[in-house]
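One protein chain omitted, others in place.
What follows is chain A.
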Amino acid sequence: MTDAPAISVRGLTKRFGDKTVVDGFDLDVARGQIHGFLGPNGSGKTTTIRMLCGLLVPDGGSGTCLGRDILTEAWEIKRRVGYMTQRFSLYEDLTIRENLDFVARLYDLDRRRETVDRALDRLRLAKRSGQLAGTLSGGWKQRLALAACVLHEPELLLLDEPTAGVDPKARREFWDEIHTLAEGGMTVLVSTHYMDEAERCHRIAYLAYGRLLAVGTVAEVIAHSGLSTWHVSGPERRIGTLARDLAARPGVEMVAPFGATLHVSGSQAAALAEAIAPFRAEPDLAWSAAKPSLEDAFIHLMAEAPVPSGAPSR
């Protein structure tokens, strides 16, 4: 049973009314991996995570979590999975310790007091244990929520945008903790909008409009996008007009300014080279061939994804 993949689902589908939120989703996550889960808002990430842990019943498809059937063995899955919700969902009118104690009781943990003390120490919450959870700042709430969902030492951790609205230092510490947990053998599926976080994952999956568009390591996903990118820098005034000029040319799919540098991308390397050719001679401009970033790859994937009817158009 422990050799079963942490997650293995095929054709997972979920509809709300006549809107298909998740459409034929396949995913395999091996044990001990940190798997990033990316996609624009409303792409179905939260819905997929909720189906994995038995909070939503899929309308189609099948699969297993930790070797247990997600359709019939939700109870077993709940016992062995930790789920951290997008919105803080512990009790704001209970103290930190009371919240952890409640969770420990629900899971019927041995040596409850010790377990709670250890969790408080590990997350450096011991001194604040008597504080009401509602009075904590965003970073501390997130830390508490993580402590609560790993209290029963789950084999699989599902994190739904755990670092939204958290400062960079707290974010880094959070990810260090995630890596420590993964080294201990825990599998982690984490959804995020941050590219730097995606790059800290072993593998990533990209979802848009309920469909899985790409899956693999960061390098694989970038390579798979088939994107070519050039960087061009020059005087500020020229860069502004250049962006408009380039965007209008065939073969250029994306032009994104980063300060005084433009990232110019297209999926046909030859067409892109031809498009930028007239500008390469300008003396003020410095051109260099570059590796497309993960963000470039994602925006490209999203632009190419077919917009299904019923999805909000943007």
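Methods note: a contact is a pair of C-beta atoms (placed from the backbone, for glycine too) under 8 Å apart; a residue touches a chain by one contact, two chains touch by 3 or more; residues count from 1.
By definition in this document, contacts and distances are computed from a predicted model.
**Q** With one chain of the assembly withheld, which option in "Chemotaxis protein CheW", "ABC transporter permease", "Alanine:cation symporter family protein" or "Universal stress protein" matches that chain's UniProt protein name?
**A** Per the UniProt record, that chain is "ABC transporter permease".
**Q** With the full complex in mind, choose from A:Leu12, A:Cys53, A:Leu120 or A:Ala147 the residue touching the hidden chain.
**A** From the options A:Leu12, A:Cys53, A:Leu120 or A:Ala147, the contact with the absent chain belongs to A:Cys53.
**Q** Which of A:Leu90, A:Ala147 or A:Val252 touches the chain that is not shown?
**A** Missing-chain contact among the listed residues: A:Leu90.
**Q** Residues of chain A in contact with the chain that isn't shown?
**A** 50, 53-57, 75, 78-79, 81, 83, 85, 87-92, 103, 106-107
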